[in-house]
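Only one protein chain is missing; all other protein chains are in place.
And then chain A:
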Amino acid sequence: MTTNILEMRGITKTFPGVKALSNVTLEVARGEVHAICGENGAGKSTLMKVLSGVYPHGTYDGDIVFENEVVEFKDLTDSESKGIVIIHQELALSPYLSIAENIFLNNELKGRNGLIDWNKTNFEASKLLARVGLKENPTTKIMDIGVGKQQLVEIAKALSKQVKLLILDEPTAALNDEDSDHLLDLILHLKGQGITSIIISHKLNEIKKVSDTVTVIRDGKTIETIAKADVTEDRIIKDMVGRDLEHRYPDHTPNIGEELLRVEDWTAHHPQDTSRVMVDKVNLNVRAGEIVGIAGLMGAGRTEFAMSLFGQSYGSKITGKVFLRGKEIKTRSVAEAIDHGIAYATEDRKTYGLNLIEDIKRNISMASLKKLEKYGLVHDNEEYKVANEFRSSMNIKAPSVLVKTGKLSGGNQQKVVLSKWIYADPDVLILDEPTRGIDVGAKYEIYSIINRLAAAGKGIIVISSELPELLGICDRVYALSEGRITGELPVEEATPEAMLKLMTMEKPR
């Protein structure tokens, strides 16, 4: 009889041609919060899929011991019946159904007549909502509550299944700081009620805050399991990347030239609710070789500003002036913006950045097919050559450029998006959350690429919700709050405290 609720012993999982997990061992003590760290593609998700029965018994080698009993799960329902519930990064909720309906989906509470007992459903749901600290009516539709609250509904749903071991895959990836804090507190609260949690996360401060033990996985192998007392960010990073990352940000010596882009009094309204101001008289500029940051909390209007500037792809009633090298230009369509040398790499690469069913080659050429045109035909061998050059210069990890981008890891997908825009050869590159959902090692590479672009004389605007990142790579930082620029600081003066003060500055009312 051990105190471990879960032991995974010698887990090996092979996909055709790839060994995703090799002899992985994981021991989780009863009642703890256990963090699993690793770069994207290290095998964390695969391990959790083995545990939850997504990869059924027989498709992997090794043993899973849950509550001192060897278990052989056939599927997800099987593992859930034992009390193992996994909450995926992409939430599995139906937006048009109510909170209560979602909680009891496929687990409906039926009355004696065999029909669903709605009173009981809503009553039980409200009890569960109270447990996760969510003050919402159980009949509210999922689409009407924010992502942070949806995450709580997922946990309530897990609680309804008598969860013993709760697995959270990157639970705070899409949440703002406030919601993240609430969620982490909830995990600790559930721990008090005896629920063991496994949390997969990239965010090291968060791991330090909640977890009792950290296991680091790299290249499908367990590197080490560290007790809370010994956890340091540097140690985890070292384990994850397998080398010391002396600096998390590459050195950057700015060589700043003439002004490239200037935006004056840029204003945009909400696309449907056209009376709502989303971007409010924004003034900013970027010079050649300069990396400029835009910091702002969730909902400050960062993406709205960038997309409205980029060919009016967001918003309505857009006004303001754009100058490129001192000459006023119009950016009424994306094509026009690109023609003027402005590029925008989106924060949501899967929805807005990539054609996931198409290969790397065609994604890179997507915005610049005209360059490859010869006698009216696309020169596809040249395209292949160009893509291959980017594959090596950007270090895109794929066996060939004919691999579909949907099969790449987040970091490599982002490199493809960046390649696409670098190939379009713009003067000004707007990068919206360029390292979201990317592991530490790949982040460093992306920063190096940004530096290279700046060194080549491009003007770079980086939008990020990670303040340390902006302060680490930018030369100058703007703070955005409620659609307005509330301040501008050279990076030397931009302390986190000073920035946060500007970022939370409210409109005078």
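Assume contacts are C-beta pairs under 8 Å (C-beta built on N, C-alpha and C of every residue); 3 or more make two chains touch, one makes a residue touch a chain; residues count from 1.
Quick note on the criterion: contacts and distances are computed from a predicted model.
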item: Protein name as given in UniProt for the chain not displayed, "Histidine kinase", "3-methyl-2-oxobutanoate dehydrogenase (2-methylpropanoyl-transferring)", "Xylose transport system permease protein XylH" or "Iron-sulfur cluster assembly scaffold protein IscU"; value: "Xylose transport system permease protein XylH"
item: Selected residue (touches chain absent from view) among A:59, A:162, A:274 or A:333; value: A:333
item: Option touching the unshown chain, where A:118, A:323 or A:384 are the choices; value: A:384
item: Which residue of A:373, A:425 or A:493 touches the chain not shown here; value: A:373
item: Footprint left on chain A by the chain that the document does not show; value: 19, 310-311, 313, 333-335, 337-338, 344, 346, 351-358, 362, 365-367, 369-370, 373, 376-378, 380-382, 384-385, 388, 400, 402, 404, 406-407, 420
